[in-house]
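Quick one: the structure is below, and I'll ask about it shortly.
As you look at this complex, bear in mind that one protein chain is not there, while each of the others sits in place.
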């Protein structure tokens, strides 16, 4: 059968990225406490296509994913990208995986333990060398400093989400990045809080008001001091409880 | 050309609903203050298909929508459904429209005015008679009664969304239903609040704590007393600021 | 500390459903081939609240989920609902879980094997007795009978999604329900197809045109004949390739 994809293309236009998007796949992650953790990922895989080929071979992306699934996709991202470069004759290969990650977390007073989920992602690229970016989406409690200051009692507060993406030199756990972010809210969030915990969390947040601007700056300060981190981008998106729109702040490392 | 849809079907299975889904269309709504308001709707239209026809004629749904668009779709829902019944030889016809609706709203102290958007929907059905259901999705501020009671200062609060659907005998404005819902939160939400408004809203909410259970019961009480209303369903979904999951409550009228 | 939720409520309004929504949680499923399969679920849990209580105890829902997680949530849904009824003093308890499920699937000619994901859900309720509903969302290929008939060559086709929900007496595997649905499209979908498979799938679909009306009727016929099934609802939603809206059909069993 004719290989249409291999036809010569005369338009002289290289394609920056071509591949498959939104494949769902089971994965196995490194877990700092338990050793291993099962999850499910949305996967996208792309290569750069030289100007002279009409198309890429989409089925090879899935074959390569299957091949590495037998061992462990996450532990072998670098080899997986090298395989993509070879099998698809490409100068650049990309893979992106988005997945929920679970951490056992203790309530602050009762110490009752429960699972919290965090949406995380890995993005890797191999052009001349292997580049790896790790992202976490962490829910936080933010209590408004202005509302507290001007009001006789109470202060509006809400759930906010921080997206933190980092490129690092030395290994960093998902758990570490999540902890760095969680420390910067007015309070952390929990799946399970008993009454004594709810009292503690409420009072802690009231004593610790934070704008989205404060949150991204506090994380930025911490990441600037961490010598393992090469560059970062931090976004805070706060589901304002007195408005029907969100408050947003973003800081990028100068090194990006 | 052969009319495949008109072929006789031998499977002896009537189809409850068949038609088009997620057509986007500009609409013109009745506005209590301004007379008219432009919006954009997601539209779905279905009919019941008798067991003996193989398929419905999908293009006729869009033709009928175009026809009524020349005058006004929303003002003529009953005639539109009758036209669907006739042109598609159906015993039952359905239309659903989801759209944002805007209300000019004044801040509580500064009286500064701004536009708030609300996701609304109309669902109509014509079997033996015309049945019309109106729904609004209203953002509210809920401040937790338990957190306030047990804490020395502060109380967690958050944005919540109420979905209220009603069937009525006598005309009710979208604005009226939205107002009924907005009165039941710890506070309303606003697009624009100056500092004096933020102080007012913060203190009002602190004095007025509400569980999702309180919100749906308060709305239920009001709707039970409103003689125009035949039946209702109320859902409150609170984006808890101390948890990564939502709190939810739902009440249906006994008459549904 | 005061138990606000336990306060007496004077509004005399029972709440149909109250609880937690969109908790994310790891689960372990029965797999027909491999015995067990890990996945991740979105979980909602509700109870009916009697008129005389002000609020439910939200943290108990999460405690009960944690308790059953130690063994296996999915294998113990009935006991989990009984525990909810007891611990929350409720007449009715509900749980809903949505999760991706993976099946190893062979390409039709090359027999190359790959993983396909399906969005599935379980909904269970315990009032007087345990009621369990199982749903699968299955992607299908639909090729338009009308387009084929009237055109000299080719026929428009597209991806469609079937939602099939069933209540059954005797155990049915997720795999069985998925297979029943997959047989009714113009073709099935696959994660991995080599050229010989793509030829087979293309030609099979062309010989086997199907409207959404045909798909829901064909599934309905099969389910009507399956004595294990008590009731069902089938929806087909086709991402029409020549329109920017979807074609939709729905059939409910007469017994629902």
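Going by the order they are written in, the chains are A, B and C; count residues from 1 in each one.
By definition in this document, a residue touches a chain if its C-beta (ideal position, glycine included) is under 8 Å from a C-beta of that chain, and two chains touch if they have at least 3 such contacts.
Computed from a predicted structure; not experimentally measured.
Of the candidate positions C:84, C:116, C:162 or C:178, contact with the unshown chain belongs to C:116. Interface note for the absent chain: among C:74, C:92 or C:155, the touching residue is C:155. Only one of C:3, C:71 or C:203 touches the chain withheld from this view, namely C:203.
Take subunit C: the residues that touch the chain left off the picture are 116-117, 139, 141, 143, 146-147, 150-159, 187, 189-191, 193, 195, 198-199, 201-203, 205-206, 239-245.
Residues of subunit B in touch with the missing chain: 1, 3, 23-26, 38-40, 59, 62-63, 66, 69, 100, 102, 112-115, 117, 191-196, 199. Residues of subunit A in touch with the missing chain: 1-2, 4-5, 9, 11, 13-24, 44, 46, 49, 54-56, 58, 145-146, 149-150, 211-214, 216-218, 220-221, 237, 243-252.
Note that only the chains that are shown with their structure count from here on.
The central chain of the assembly on a C-alpha centroid basis is C. One inter-chain figure worth recording: subunit B and subunit C are separated by 25 Å, centre to centre, where each centre is the mean of the chain's CA atoms. In whole angstrom, the spacing between the mean C-alpha positions of subunit A and subunit B is 34. Distance from the subunit A centre to the subunit C centre is 28 Å, each centre being the mean of its Cα atoms. Contact of a single residue of subunit C with at least two other chains is seen at positions 1, 23-24.
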